[in-house]
Structures are given as C-alpha cells and as structure tokens.
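Quick one: structure below, then a few questions.
Note that one protein chain is taken out, while the other chains of the complex remain in position.
Naming follows writing order (A and B), and every chain is counted from residue 1.
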Amino acid sequence: MTVIDAATSTPPHAPSASSRRAARGLAAVMPAFALVSVVFVLPVLALLLRSVLEPQPGLQNYEAFFASTTYLKVLANTFLVAGTVTVVTVLLGFPVAWFLAIAPAFWSRLLFAIVILSMWTNLLARTYAWMVLLQRTGVVNRTLMGLGLISEPLPLINNLVGVTIGMTYIMLPFMILPLHATIRAIDPSVFQAAALCGASRWHALTRVFLPLTASGIAAGALMVFVMSLGYFITPALLGGTSNMMLAELIAQLVQSLLDWGLAGAAAVVLLTVTLAIYAVQLRFFGFGRAAG
Amino acid sequence: MLLDFARLGSWRLLLGLIAALVGAFLLLPIALIVALSFGSSQWLQFPPPGWTLRWYEELFADPEWLGSFLTSFQIAVVVTVLSVGIGAMASFGLTRGEFRGRELLRALFLTPMILPVVVLAVALYAFFLRLHLNGTFIGFVLAHLVIALPFSIIAISNALERFDRDIETAAIVCGASPLEAKIRITLPGIRLGLMSAAIFSFLASWDEVVIAIFMASPDLQTLPVRIFGTLRQDLSPVIAAISTVLIALTAGLMALAALLRKDARS
Partner (left out) sequence: MTFLDIRNVSKHFGSVAAVSNVSLEIARGEFVTFLGPSGSGKSTTLYMIAGFFEPSAGDIRIDGAGILGLPSNKRNIGMVFQRYTLFPHLTVAENVAFPLRVRRRPQAEVARKVEEMLALVRLDRFADRMPAQLSGGQQQRVALARALAYDPPLLLMDEPLSALDKKLREEIQAEIRRIHRETGVTILYVTHDQEEALSLSDRVALFNHGRIEQVGKGRELYEQPSTRFVAGFVGHSNFLDCTVAARNDHRADVVFPDGSRLPGTPVHRGAHAGAAAGLMIRPDRVRIGARGAAATSAGVDAVLSDATFIGDTFHFVATTAWGAPVSIRVPASAPMPHQHAVGDRVRLSWDPGQARLFDN
C-alpha cells in the first residue's frame, strides 16, 4: 500500500519513462563531474601519491616529516593556533549569536550586517587592516602606549599572536552564523517551562540553554577548527618565518625547496586531519552543516 | 526568559557589551582601511594628519593595477557564466535524476569547498605545470571554476528543491516541450537561485588568492595576487585605496543579494 500511496500522492513528472529520466539526470551532471574529476580529484590524488613515490617509492617522506622537530613544531603551531582560535570564537561567538537572536530588531540587524560585511570583505583587505593595526608603530601599540599601559611596543605581528588575532577575526562569522541559526530554532517556551519548574536563571542557562545549543556549538567549533588548520593567507602575512603553520609549510616546500614528496606528505597529514574532523561532524551532525 | 531580551535583567548589559565589543572588533579594521585610504600619511598614521585622494590617483594611474583589475574581472565573469551553467545542469541532475550514487556525487562536487585550498593550489600547480596552463587565462578559469562550482550547486539546488515541480509539469500539459518548459518556466522560477549562484561564483573567483599565487605569472596576475605581492614588501596606502574599492564592491554585491532575498520573500 505504501508504494501505491507514494506513487499517487503527488503527480509524477512528465515525460514518462523513468529509465529515460535517470539517463538524462546522469547526463546533466557530466560536465560538473568531468570538471571536478580532472581539475580537482586527479591533481589532488597525484599530489598525495607523490608523497609515497618521490624521490623513490616508500614512506621516507613521512619518516622525515615526523622525525623533524621543525616540522613537528609546525604541526604543533597549527594545532595551537587552530585550537586557540576555536576557543576564542566560541567564547565570543556564543554571546553574539545569542544577542543577534533576541536583541531589538534595529541592533540585531545592524550587528548582523556588520558580521556579513566582515565575512564577505576581501580576505587580503582584512588581513592588511590587521597588519596596519598590529605593526610596531600601529594603532594598537600607539593606543596602548598612549594610555600608559605599556612602555615598549608589544610584538603583535610576525608571530603566532598576530596570526591568532587575524584568524579569530576571520573565523568569528563562521561561528556566529550557525550558532545564531541554532538559537533561533529554540522554542522560547522551554524557558517558561523551566522557570515554572523552579529553575533559576543560571540553571536555565546551564541545564537548558547550553545543552540545547551544544550541537550548534560543536558543529561551529569543528568547522572553525578545521578551516583554521588549513589556512594559508593570514598566517603567511601576519605570521613570522620562524613560526610557520602547516599550509605555509606545504607552500614553502613546493615553492622554495621543490620537495614535492615531502609537500605531498604534509598535504596528506593536513587532509587526513581535515577529513577525520569532517567525518566526526558528518557522523554527529549530518552533511548539511558540514557543507553549509 | 533567556530568549526574551527585555527580561534578561542584568545579563542584558553583559550580552550587549560583548556584542558591542565584537561588533567594533569586526567593523573597526574595515573602517580603518577606508579612513587610511583617504589619509595623507605615507606611514599609515591614525588618525591621519590630513586627507587626500592621492592613493586613489596613484592606483588609477598605474596600468599594472588596472591590468590586474581587468584580468580578475574577466576571469571572474567567465567563471561566473560557466559556474552557473554547469552548476544549473548539475543541480537539475542531482535534484531530479534518479541514478545511483547521487548523494555521493553531490558530496564530491561540494568537496572543493571544504578541503584546505592550499592543497588544491599546490596540486593544481603541479598538474598545470605538465599541461603548461600555469599563468594562462584558461588555467585560472578552470581552477576558479572548481572553487566556484560548489556555491552554484548549493544555491541552485536549494532553489530547485523549493520550486514546485508540478509547475513545470503544468507547463508541459499546456503544450510546452520539456525543454521549453524548463527554459520558459523553471529557469525564471529559480532566477533568484541563479542570481545568487552568480554572485557567489563571481566573488569566489574575484577573491580567490591562494591558487592564484601559485599559478600567476609576471604577465598574468589577478588583483589579489598583486595585492599579496605588494603586501609582502610594504604596507603602501595604495593597498588601503584598493581595499576600499574592493570593500565597496563587496558591500554593493551583498546589498544586491539582500535585495534579491527581500524580493523573493515579498
């Protein structure tokens, strides 16, 4: 019966024969498939293969990568920055998303517009702004010195501090927007119910609000973390040569050292971590969030 | 009560304060660039000692900047057209086809969006070395197309899923051929999805820098590549001027997208 219902509850779609429709659907995706296969899958696979094929077949690139304190430090830097950025964006993003969801229309719209504008402003323009702000004689140092808080300019650029600030700036919208959607989806009456049950405001926050938003926080945090891991531009411009991150290392290995095998190995490491985190996200939160 | 701003009590202050600080954090760098682009200080003093249009004059007088601007624009336009065309076809196939592995294919198409772009950049650089496509217009278009396509597919698939397919069927019963019904009824019906696909595809190409850095040749540099190269040398105020132009452009496109959404709702 269910099969009949499914077939009749909504009209099927002309033209008829379903085998023809299937064939047509397949033909329509072919240009995209060809493009993605040739210009994405093939080159990436080729790069990854080079990690075990160059200079000769074997795992020596991985051995070299994991034996070198320099490269391990790069890996540590990468996780440190990505982790810090994630924690900071959660701590700042949650109240902002909360504010956006409930503030008077004017203020929430204004803040929303700022978030969107900052997200879509050219990445280089934003990074440039932070270079200007954080440099030795930049606005931040001058202000702090003007206030008498410091006597010497702080080293805010060409190190991981600068990278972390710049990345936090870039990642904040990616935390705020999904969290905002999560909070908007909560039915306000659950808090009335909690209050009627005798819950204090603090209890309502920790026992109701946070659990209800946990999945959104986790999804946003995973996304920010994984995007931070592979970021290139901001670390390249705000970071120093002595404190590289993984994406920079890959670029350097190719551009300066022409060591494709090792670059491939580093790419495999980056991709493995990235895909593992996406797998976690997919497993717990579904593909929509991972893709969106 | 936690979702009622008026009844948040003292927490309201805290929340408002954090929101204001984050808002300032997000807005000030952008405002700063705009201000500095009109500031007269070569060393980017803030507040500027005076105001000038000098950096814009320098920018527009420099054929290299204009050339890069034009290059980026041409690439982005071609990418946009192809991305919307291929993306629309793929979206029809993905939302309406009934072949096996549809979801897998959709995931594959979206992967370029979520993988670290530096990996794709290095991989494409190596691949294009063999094909002699580095530093060519076609190379840029192909690479940016891969980046832009996921945006197209998401926007158009969403629009197609919302578009009631019975409307297309109705056009066919009215006597239109299936192709005619798609062109005259379905495409106009999902035009907002097509337009946002175009906007996002354009921006994806226009703002793309990582792949472009690897692929660029001295003869063919996109705007972001030239900005990146300049930034590595010094923090010239000309960059502030060009950044301001870019910010205005983005804001304009975003406003357009917002208008489209508003139009769609009414």
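Everything below uses one rule, namely that contacts are C-beta pairs under 8 Å (C-beta built on N, C-alpha and C of every residue); 3 or more make two chains touch, one makes a residue touch a chain.
What you see is a predicted model; the values in this text were computed from it and never measured.
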Identify the residue among B:57, B:180 or B:234 that touches the chain left out of the display.
B:180
Contact with the hidden chain (one of B:28, B:107 or B:172)
B:172
Touching residues of chain B against the unshown chain: what are they?
164, 166-167, 169-178, 180-181, 184-185, 188-189, 191
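Note that only the chains that are shown with their structure count from here on.
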Could you please state the distance in Å, as a whole number, between where the Cα atoms of chain A are centred and where those of chain B are centred?
17
With touch defined as at the start, can you tell me which chain B residues reach chain A in the complex?
1-5, 8-9, 11, 14-16, 18-19, 22-23, 25-27, 29-30, 32-33, 36, 43-44, 46, 86-87, 89-90, 92-94, 96-99, 102, 105, 107-127, 142-143, 145-146, 149-150, 153-154, 165-166, 168-169, 172-173, 178, 203, 207, 209-210, 214, 224, 227-228, 231-232, 235, 239-240, 243, 246-247, 250-251, 253-254
What part of chain A is in contact with chain B in the complex they form?
10-11, 13-15, 18, 21-29, 31-33, 35-36, 39-44, 46-47, 50, 92, 95-96, 98-104, 107, 110-111, 114-118, 120-133, 135, 137-139, 142, 169, 172-173, 183, 186, 188, 191-192, 195, 201, 204-205, 208-209, 226, 229-233, 237, 247, 250-251, 254-255, 260, 263, 267, 270-271, 274, 278, 287, 290-292
